[in-house]
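Note that this complex is displayed minus one protein chain, with the remaining chains in position.
Our next item is chain A:
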Amino acid sequence: MELRVDRDRCAGTGQCALFLPAVFDQSEDDGKVLLLEPRPAAEQAASVRAAARRCPTGAITLLVTETSHG
C-alpha cells in the first residue's frame, strides 16, 4: 500500500494528523499535511483508508499494488 498526498488540494484542516498521527502530521509552517509514512504497514490499511475518507478536500489517495497485500 502506498500513500500520496496532494499538498495543493490540502486545506490544512489537520483531520488526518488527528486521526492517525503515526502516518500524518501537520506542518508548523503552512499547517498543511506532512506524510510521515508513505508506505504504511498492512495492519494500518483500514485506518489509512478511514483517514483518506475523512479528509475534507480529498487530498489523500491510496495506491494499492497487487503484491503489497496492502
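The rule we apply is simple: a residue touches a chain if its C-beta (ideal position, glycine included) is under 8 Å from a C-beta of that chain, and two chains touch if they have at least 3 such contacts; residues count from 1.
Quick note on the criterion: contacts and distances are computed from a predicted model.
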| item | value |
| --- | --- |
| Chain left out of the displayed complex - its UniProt protein name, from "ABC transporter permease", "Succinate dehydrogenase / fumarate reductase iron-sulfur subunit", "Cytochrome P450" or "Thiamine pyrophosphate enzyme TPP-binding domain-containing protein" | "Cytochrome P450" |
| Among A:Leu18, A:Ala41 or A:Val64, the residue in touch with the chain that has been omitted | A:Leu18 |
| Interface residues of chain A (partner: the chain not displayed) | 11-15, 17-18, 26-32, 50, 53-54, 56-58 |
